[in-house]
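Removed from the display is one protein chain of the complex; every other protein chain stays in position.
A, B, C, D and E label the chains in the order they appear, each numbered from 1.
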Amino acid sequence: MKWIVAIIQPHRLDAVRDALNELDIAGLTVTEVRGYGRQKGQTEIYRGAEYQISYLPKLKLELAVDAKVATKVVDTIREAAGTGKIGDGKIFVLDLKSAVRIRTGETGTDAL
Amino acid sequence: MKWIVAIIQPHRLDAVRDALNELDIAGLTVTEVRGYGRQKGQTEIYRGAEYQISYLPKLKLELAVDAKVATKVVDTIREAAGTGKIGDGKIFVLDLKSAVRIRTGETGTDAL
Amino acid sequence: MKWIVAIIQPHRLDAVRDALNELDIAGLTVTEVRGYGRQKGQTEIYRGAEYQISYLPKLKLELAVDAKVATKVVDTIREAAGTGKIGDGKIFVLDLKSAVRIRTGETGTDAL
Amino acid sequence: MVDSGDTAWILTSTALVLFMTLPGLALFYAGLVQSKNILSVLMQCVAIACLASVLWVVVGYSLAFTGGNALVGGLSKAFLTGVSRDGVVDGTGIPETLFIMFQMTFAIITPALILGAYVERIKFSFVMLFSGLWLLVVYAPVTHWVWGGGWLADMGVLDFAGGIVVHVTAGVSAAVVVWKLGARPGFPDQVRPPHAPWLVMVGASMLWVGWFGFNAGSALAAGTDASMAMLVTHLSACVASLVWMGIEWMKFGKPSLVGLVTGTIAGLATITPASGFVGPAGGICLGFVGGFLCYFAVDFVKSRCKLDDSLDVLAVHGVGGATGTLLAAVFVSTSFGGVGFAEGATMGSQFGVQVLGVVATIVWSAAASLLLLKIVQAICGLRVSDDDVIEGLDFTSHGEKGYHL
Amino acid sequence: MVDSGDTAWILTSTALVLFMTLPGLALFYAGLVQSKNILSVLMQCVAIACLASVLWVVVGYSLAFTGGNALVGGLSKAFLTGVSRDGVVDGTGIPETLFIMFQMTFAIITPALILGAYVERIKFSFVMLFSGLWLLVVYAPVTHWVWGGGWLADMGVLDFAGGIVVHVTAGVSAAVVVWKLGARPGFPDQVRPPHAPWLVMVGASMLWVGWFGFNAGSALAAGTDASMAMLVTHLSACVASLVWMGIEWMKFGKPSLVGLVTGTIAGLATITPASGFVGPAGGICLGFVGGFLCYFAVDFVKSRCKLDDSLDVLAVHGVGGATGTLLAAVFVSTSFGGVGFAEGATMGSQFGVQVLGVVATIVWSAAASLLLLKIVQAICGLRVSDDDVIEGLDFTSHGEKGYHL
Partner (left out) sequence: MVDSGDTAWILTSTALVLFMTLPGLALFYAGLVQSKNILSVLMQCVAIACLASVLWVVVGYSLAFTGGNALVGGLSKAFLTGVSRDGVVDGTGIPETLFIMFQMTFAIITPALILGAYVERIKFSFVMLFSGLWLLVVYAPVTHWVWGGGWLADMGVLDFAGGIVVHVTAGVSAAVVVWKLGARPGFPDQVRPPHAPWLVMVGASMLWVGWFGFNAGSALAAGTDASMAMLVTHLSACVASLVWMGIEWMKFGKPSLVGLVTGTIAGLATITPASGFVGPAGGICLGFVGGFLCYFAVDFVKSRCKLDDSLDVLAVHGVGGATGTLLAAVFVSTSFGGVGFAEGATMGSQFGVQVLGVVATIVWSAAASLLLLKIVQAICGLRVSDDDVIEGLDFTSHGEKGYHL
């Protein structure tokens, strides 16, 4: 199994989820994060003074998936999340050793 | 060492922590996340219109543990977090390569 | 590639980022988390009653880095984040299988 | 002669009505939008208030309240020339400067009401330009018709505190703007819920308290009229709130806070035109009918008319104000505890006048708003880009964020 | 005859007292609960306000303020029959409609005060039914005793603005409800801290400002009595705040905001019954004693009595109101700058009357509340399920969330 971590632009969430739904990927977990990267931060101005907001709001998606579909999932996310602009984010893949569904105790890919 | 990621119902946090305390698991990190899965989202109604809230509030627990106790920890979390209802969450286990305690520089299981 | 997860004290963020900038580590993702460990929780008092706040605000930093620089990065974070006081946090390292930049589709270390 | 007691009450009422807009209405609306648009709503409210005040002094007051003809006042008091420091309003005990100021707070809240329709996607420059022109072209003339000695006043139309002048004009113009502006993305199915229902309640409470100045202040004196106006205003608000709560409780099993306080506003808008004319029974009945009608109007506008009148300006203010204006002709009757009809008027004749007033105001508000919209759109555009909508107006239009927690 | 100045002040006071509840008290309480229950608290406040207003007009006012007998008023003004548009309250310069409205705001805030005790676990239907009945069975009769010509009034009890009528009734009834309702899970050790201390301060500030209408308005005239009442009210609030802050500073090394403003409310509740009778020295002393006693009462109720009176209604309002009522008999004395005793009364005799008033009110409030609770519990239950408590009343009772940030 694979553990996929995707950092995306907040407003792409709906698009990504719709795309994943079509792959029958049922579960995912979303966290609000702040990202720092090549994309330049925003400037807010208060009473004439500029405030540099160097961290930008992003969403982190975490999905546990069967190893077989991992590549497909990564591609799908990439397509749905991409706008071609800097700051679109990244997708990372890690190995997942095991998974358990709390409610039933099912393990492995059954738990996903 | 293992990196355990558990997605649980927010109100089970205290129960899980009490259970872990008995195993002498001293440290963990909690993040507020929003989950999407089989559990149906909530409906809020404002002025007669229904708003579908498809993401549900969950807590994500992350714990680095010695490989030897990993299974025990997973079982313990499962028991403490389970209510038998849909949406109880999942537990995922990844390999952890190394750990360092910032304050002392200790590494490996000493750092946990 | 390595996936580095660092739990630090919130007020050390700027110091850590400055230090990483010198290593040319351009990207990272920050999450607000609540930590539980050896550091004792805070006590808030309202109308004479004590409220034990057992979870302390921490920041979680996640960075994907080239395996070659991982040790250096870990050391750098450790130095910049350390204050010598209990609760300084931990750094964890996991293996990272792959990385993709959403905007360009670049993969591997190019994507970081 | 100036009466210190009457003056004290209208000074207070003026403060109360300003408080309705700032921060009352602003918070009521701000709580209903998404968190990324909270500042834009507040900003629109404050900026409209400032602009309307200046325009009111420059020419608005004169257009509304000086002689002129049956349709619009003259320019004799433009820039407040001819308003003396010691002048008293005829037939009252309050200084004219105070009357100008009191009426100014009405001229502030009316264009601000409209913004509830177009939040979360409008250009700020459009808001400013449109609101300013609207004040002069729609609000000032209609005020003249009803309160400034114009043709509706001559016919004896009943509008104590602004059912026609404030609520019908705002509600109709709001609908016209939305019709041309278009909906928010995702409307009607995927719109996000109010980001802060608690703030909606805070705003509604302030509107409620401030409305005492609006309605009881419209008596222009501190006496029995003001007292009764306050009582019936409050009763209508309470009954409409309970009606809305009751409907939700029956329909969904759970009454909601946003629903409850929307009922409050519906009740307040409905009683407004009648508040100086009816008795407690009238207040209760108007609250009942207003709460009921507005509830169903909300759904009607959104689902049937497919208008994304985002915060229900038409359905709550327009419908409420019109309902109250029409029913004023009924409950003014002494048989329902009202003050009774003017000499020579009957319930039928009065009802006719009320209908005429509402219809004429609808037509004029709609036509003029449409025209103004076209003009302003040509000058500075109407709608921000879709990207800006997604990112939120707070940052894209004003460079700020509402919450840095 | 109507006096425009007096009427202006009572119109204003009415607005101020409504503002105390909406949104003042609502925010004060809402900030003290967890974020998942904020809306339920606000909703309870608004809904109680609406219900109490309607009941007040239907029968409450009549039960409180018409002749009747020594225990309760009659029904002669039920539905406000017999209240004329031009009627003036005897011995004052204000219209009766205004008096009804002013007193209505008291009838609103009193049952709303009680809700501080039972938040975060109560059924909404219980709140509605209990509050409505309570208004008629506890509040209206006690008001009649003290202000409506009933037996305590005959004995010359001193209660200027509602120490007995408002604070003792609410505090005692709150304790009774909690006693039967039971504590929140985790009480007393693991209860969560107030989710928004800043909101508590906002609510407290609004209560403070609004209290000027409550106490100075109770003079029913704009003159020296109202002025002195405002001054002593303010002084008591300030001193009690400083006392509470001082105790915390000494005890914990850190004075807290929630503590400071709780002291404010304690001082305000304490001065209330005495506010029209004492001078500045009395205001300062009452603030001092009230701040001190309420501080220790909070701990006593929670730790000793093990009552989860969640937001300290008994300890702050009940204890404060009773303290002020008793001490009014002392500080009314001209030696302390008060207005002096009624003819024939001495400090001792007056103190006796005050004790009797407080005790009788405690007994009646407790007994009647218990009875009403049993009845309402039988009809619709009392407490939501534990799961609902954990998930929060905002969603489970009202289908909404307070914050979507």
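In the analysis below, contacts are C-beta pairs under 8 Å (C-beta built on N, C-alpha and C of every residue); 3 or more make two chains touch, one makes a residue touch a chain.
Predicted model only: the values in this text are computed from it and were never measured.
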Next item on the list: Please identify which of the visible chains the hidden chain touches across the whole complex.
Entry: A, C, D, E
Note to self: Touch as defined at the start, partner being the missing chain; which of E:V339, E:L370 or E:I390 qualifies?
What the structure shows: E:V339
Item checked: Options E:A216, E:I247 or E:A297, residue touching the unrepresented chain -> E:A216
Notebook entry, point to check: Which of E:P194, E:G290 or E:G392 touches the chain that is not shown?
Noted result: E:P194
Note to self: List every residue of subunit A that touches the chain not included in the displayed model.
What the structure shows: 44-49, 51-53
Next item on the list: Name, in rising order, the residues on subunit E that touch the hidden chain in the full complex.
Entry: 3-6, 8-9, 12, 16, 34-35, 93, 192-198, 201-202, 205-206, 208-209, 212-213, 216, 221-224, 226-228, 230-231, 234-235, 237-239, 241-242, 245, 252, 254-258, 260-261, 264, 279-280, 284, 339, 403, 405
Check: So that we can see where the missing chain sits, which residues of subunit C does it touch?
Finding: 11, 42-46
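Quick note on the criterion: only the chains that are shown with their structure count from here on.
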Item checked: Shared chain contacts [subunit C and subunit E, defined touch] -> B
Notebook entry, point to check: Which chain's mean C-alpha position is the greatest distance from subunit A's?
Noted result: E
Check: Which chain's centre, taken as the mean of its Cα atoms, is farthest from the centre of subunit B?
Finding: D
Margin query: Taking the mean of the CA coordinates per chain, how far is subunit A from subunit B in Å?
Written below: 18
Notebook entry, point to check: Just how far, in Å, is the C-alpha centre of subunit D from the one of subunit C?
Noted result: 52
Note to self: Could you pull out the residues of subunit D that touch at least 2 other chains?
What the structure shows: 190, 192-194, 197, 252, 254, 256, 258
Check: On subunit B, where are the residues touching two or more other chains?
Finding: 31, 44-46, 53, 94-95
Notebook entry, point to check: Can you name every chain pair that touches?
Noted result: A-B, A-C, A-D, B-C, B-D, B-E, C-E, D-E
